[in-house]
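Attaching a single structure in structure tokens format; questions to follow.
A single protein chain has been omitted from the complex, and every remaining protein chain is retained in its original position.
By letter and in written order, the chains are A, B and C; residue numbering begins at 1 in each of them.
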């Protein structure tokens, strides 16, 4: 991407709105909640300027519902929230997963369960992002570490959501959401925007809204009001969109939903490796915590420690390959996360005993510091 | 079915799942007839529902239909309508769906005065889950979750709608169908948030639990206990105690939400 | 009114036999036989169509297939 904008100080939450608008977002429904509120405030100001719509709904549940309704009407739609609100959105989020309605849900994570610590950072919604809803379904979750990356990743969230007709979660944390940072935005013309697949009516005689016409697991989508009436239901449905209790239909639908994601892991999964080629210990991290890991690694490398960082940008689907393909020299994995230990369970499953997996966890409302990462790496290397 | 109505139905999905004598088919028929009488553009109509017996109605109707989550029809409908104000959005919902789990969405949709017509299928019970009391179940009535009689006081939905800001409010019954069709037509033509509470009958759960007899007996009850808004004005509180007041309660021209938002867009773009 | 021959169609297959049409016909056109309505007094029909409007199963058409006015 070519840089054209002048460098400016931008907040993570602001970069999210700017990225969303660049991706084509024209609808936002939300409810105020710290630390995501700036996203709603900025969307309220920015959207009408580009002909888009903003609505502050009566609650979190309604916001998620309105987003799905707007997406069905053809607008790219987003909502933003934090842990408690994310919990409230889950049922409708599951509806969007099953009915394959593209949308982006931003969760700016804050501390603790329940009301917790509204103004403090945490990364405690890792599992909620994957399994907060009920039943089996796929979902994509991305986690940015830098303000500029929030911009890019929000665009990517919309693109993936539209491409695969699946809700995409942008899992931020309070540090990244509230951080103001020097940002240069790309030339709008250079931004790649993906729109939902549309049916080719010269080839399709009867439109079945959930038929896998192209064999890629992603049915082409018609928007409401375009003259092709169809039915959308949160019940398990056949290719025509109508409810079915047939075991074969049920199994086919759930399998297809999974397949459209699982067949495209290389497209969806993104991560950054730093000094991993010859690392003995690799710190796996994401979001703001990854920045501490990177700083720690830079310091430790100067001291000769063979440490690397694997920064996950896609959290779900989980990048198992990235773990399994770590260098043969790697013996230890430190999973640094601002929670009591969530992602580590998946890393352990991924490591299958090949690596010694150790957690570096902080859940006191403060970001893990580079010093803490350094201390952990030294401790692990000493014991190794 | 009458030939000219067939295009509005997904004939292959019929017969519907509703029990013999269920009033919901009557309301669905009235909605379709109102749409046909007004010759609305079929492709622009979106029918949105929540969960429950009533909320199965959209599945039988040949429009853009959206069967959402329990109680949330109005939230989804608000998104649809605001995203594309050219759509004619109709919400079909039940008394439990609309006034219990969806109560918050209902009052706020009223307040915003967004151009959506909501037809509430009020059968005083949760039918799909087999007979629990709803916020519209009359005090004293029996339900599977009110085995000793219901002590909850029920909403007067029309008063609630009006107080919340709805700009067209009316009530009909499944006995008085010609009148019902007329008020649904008026609701559909009204610019703003319109509410038509339709008193329906649930012979299977509400009827049996409350020993009301056959669907015919329940229809007779509607016939014998309904009074018009006009007649009700001259009646005392006591006289109205167990009556169903039917007709139009309120009509007002007020700023409509999506129109107001268009002005917001103009304002925002004017400031550029 | 034209001299068109009046017809009342009852689609037995979709009728669930609730009896509402029979009970509330102001002219007692129907009778319930084996749980389903049967037209027994067609001449008395005044085409008020209340039976059609109140049929929960969309099973009745007063006037037959070519009747377009409601």
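Here is the rule we use: a residue touches a chain if its C-beta (ideal position, glycine included) is under 8 Å from a C-beta of that chain, and two chains touch if they have at least 3 such contacts.
Basically, contacts and distances are computed from a predicted model.
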Checklist entry - The chain dropped from view, which UniProt name applies: "2-oxoglutarate ferredoxin oxidoreductase, gamma subunit", "Acyl-CoA dehydrogenase", "Cytochrome c oxidase subunit 1" or "Spermidine/putrescine transport system permease protein"? => result "2-oxoglutarate ferredoxin oxidoreductase, gamma subunit"
Checklist outcome for this item: Note: the excluded chain touches shown chains A
Checklist outcome for this item: Touching the hidden chain, out of A:41, A:181 or A:272, is A:181
Checklist entry - Among A:45, A:136, A:200 or A:371, which residue is in contact with the omitted chain in the full complex? => result A:371
Checklist outcome for this item: Where chain A meets the left-out chain, the residues are 7-9, 118-120, 175, 178-182, 288, 291-292, 294-295, 298-299, 367, 369-371
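Everything that follows uses one rule, which is that only the chains that are shown with their structure count from here on.
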Checklist entry - How many Å are there between the centre of chain B and the centre of chain C, using C-alpha atoms for each centre? => result 26
Checklist entry - Rounded to the nearest whole Å, what is the centre-to-centre distance of chain A and chain C, using the mean of the C-alpha atoms as each centre? => result 58
Checklist entry - So how far apart, in whole Å, are chain A and chain B when each is placed at the average of its C-alpha atoms? => result 38
Item to check | chain B - residues contacting chain A, complex | outcome: 10, 13, 42-44, 46, 48, 58-59, 62-69, 72, 74-84, 86-87, 104-105, 107-108, 261, 264-265, 267-269, 271-272
Checklist entry - What residues on chain B touch chain C, complex-wise? => result 1-5, 9, 14-16, 18-26, 29-30, 33, 36-37, 174-175, 177-178, 181, 203, 214-216, 219-220, 223
Item to check | Interface residues, chain A side, partner chain B - complex | outcome: 26-27, 29, 45, 48-49, 51, 53, 55, 57-59, 61-75, 77, 91-92, 95, 224-227, 229-235, 242-243
